[in-house]
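With one protein chain withheld, the remaining protein chains of the complex are depicted in position.
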Amino acid sequence: MATIDIRAVSKAYGGHAPVLTDIDLSIRDGEFIVLVGPSGCGKSTLLRMIAGLEAISAGTIAIGGRVVNDLAPKARDIAMVFQSYALYPHMTVAENMTYSLRLKKTPKATVAEKLEAASRKLGLDAFLARKPKALSGGQRQRVAMGRAIVRAPKAFLFDEPLSNLDARLREQMRAEIRKLHAGLGATSIYVTHDQVEAMTLADRIVAMHGGIIQQVGSPLDLYDRPANLFVAGFIGSPGMNFLPGRWDAGARAVRLKADSVLPVERAIDLPDGSAITVGVRPEHVGLGGEGGLAAAVELVEPTGHGIILHLRLQDQPFKALTTDRRYLTPQESVTVTMPADRLHLFDGNGDRIA
Amino acid sequence: MRAIGTLAHRLAILAYIAFALFPLFWLVKVSVTPNDLLYSEGIRLWPSRTTFEHFRFVLAHSDFPLFFRNSLIVSLATAFVATALAGFAGYALSRFAFRGKLTVSGLLLVTQMFPLVMLVAPIFKLLSPLGLTNSLTGLVVVYVAFNVPFACFLMQSFFDGIPRDLEEAAMIDGASRFGAFRQIILPLTLPGIAATVGFVFTAAWSEMIFALMLISSNEKATFPVGLLSFVSKFSVDFGQMMAAGVLALIPACLFFLLIQRYLVQGLTAGAVKG
Partner (left out) sequence: MTPAPRRPFLQRLGDRAEPWLYSAPALIVIAAVMLVPLVVGISYAFRDVQILNPFSGGFVGLDHFRALAGDKAFRVALVNTFWWTVLTVLIQLLFGLVLALLLDTPFRGRGIAQALVFLPWAVPTFLTGLNWAWLFNPTIGPLPHWLHALGLLAEPSNILSDPNLALWGPITAAVWWGIPFFAITLLAALQSIPSDLYEAAAIDGANPFQRFWSITLPFLAPVIAITVLLRTVWVANFTDLIIVMTGGGPADRTQTVASYIFTQAFKRLDFGYASAISLVLLFLLLAYALLILLLRQRLIDRDK
């Protein structure tokens, strides 16, 4: 197990716009880090650079204090779980899981011992003699995990390992990965585009967009205090509502369209009249309260445990989440309230204010 | 209406099969027709008596077993050497992005369009001081070169069908790139390798122009050379010639069965090669 230090790392393919720009990240020993972002944000490239599958254009990556820029993947002592699982089709489950140990000429008894321990942990005992073709998707995923576990490497890398599973299995494997990590305590870097996976798995989330790190922090940090509009919109489901407005310094309020005013009750160091974006999560929107804003109801989506109301507020799409089943009956309009302590404020550049 | 369409379709298929098989059937028919019936029953579909005398003669009293052996040696050696070389080159084309890759692919493609008959004279002249004319080794060298480009495209398409993740996983598991190639990629490409061997074998087995030019003695003759000289020498004994022809057909058909499944991939990979 080891720390991983990424210093000023960039990646560019000759002549094209950079894929990654100036990435700095220190990962503590035993930490579970999730790289999250939409596709094309550079998260997989960063993971592949740590693995040694992709050359580093600038900067350094160190694993356990040793710079690995010029080391071949095999010399980095890391294990990786691929989205496609990348199981060797011509080898049995046991052979797949022990391939790395056999390459290192580990004594047979040790190999058998480690295989036993790993396969018991993952519930694969019954399948050791099978070829990957004869396994279900979930079992294949476990074998891919097992192949990583038997090695006891310095770090585990996961490249969207659950994307190919159906929703129920994904939930189950998510919990198992978390439990495995608790047991092994190994440094792990996990790439996903699914913010729920990121929230549930991570010690710290690294949110990426356009090849740049947008925010690093604990899941609740990112949920409670998103650093900018991108993170605010990306974390949370349904996504955060945004309303454009102007700062009224005198009233300590945001002036929205149609002369409605949102009191903020915070001291903000912005010139009067600056552009400002107000964000509020659908689950924090109050319905039917006093002094609220009127919103037209466009669509009612029952999810079972709650209801998502698709509204139109001041000509902006706006969502509210409620468990009150009265709202299942279609209505023309509702009044919405936004508690001042639940408001997120972003300046004209999209950065969080205070 | 639909029934008539179906009937016409089946009849058309049957007509094609008949057209494809008839010449081969005739070859077999004449090869088992006794000499005394050859002319009297010239155009009967099947002789009233059959014999294996022609085969017995060809196998026991002619040089055809020798020609057969020579052809087999040349074709097998060509097939294995060309496939090995093409395997490495095809792997490079499939897996590396390198400067000059386009030039290499372009060169391989051009050699496929190229009138090989142009090379008959210079190759003869160049091989002769090296002692490679009238030599099976010389033929293998020439055939390998002619078949490598096509085999490269074929192997490249087989490698392209194997996900990169697999060798990346192997490299992370501790294998070198060559180790991943040998332990992971090669075993998975075995069917493709077999198909490539089959394609090259078939091509080498039927090559005639360069064999005629480069081989001058009976001991070194490959099957086409032997058969054509037999035709010009003893052009009267049709039964024996056709028996020899049937023998030449056998390995080609065996390899055809081997590569049948890959025909589409093969012919589209080469697109130019017969």
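Each chain gets a letter, A and B, in the order it is written, and its residues are counted from 1.
We adopt the following convention: a residue touches a chain if its C-beta (ideal position, glycine included) is under 8 Å from a C-beta of that chain, and two chains touch if they have at least 3 such contacts.
Just so it is clear, the model here is predicted, and its values are computed rather than measured.
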Residue among B:R56, B:R69, B:K125 or B:R182 touching the omitted chain: B:K125
Contact residue for the chain not shown (choose from B:V148, B:L166, B:I193 or B:A221): B:V148
Interface residues of chain B (partner: the chain not displayed): 9-10, 12-13, 16-17, 19-21, 23-24, 26-27, 30, 38-39, 42-43, 85-86, 88-89, 91-93, 96, 98, 100-101, 104, 107-108, 111, 113-126, 141-142, 144-146, 148-149, 152, 177, 202, 205-206, 208-209, 212-213, 223-224, 227-228, 231, 238, 241-242, 245, 248-249, 252-253, 255-257, 260, 263-264, 267-268, 271-274
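To be clear about the criterion, only the chains that are shown with their structure count from here on.
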Computed distance of Cα centres, chain B from chain A, in Å: 55
Partner chain B, residues of chain A touching it in the complex: 51-53, 72-74, 76, 78-80, 82-84, 86, 88-90, 99-100, 103-104, 147, 151
Touching residues on chain B, where the partner in the complex is chain A: 163, 165-166, 168-176, 179, 184, 187-188
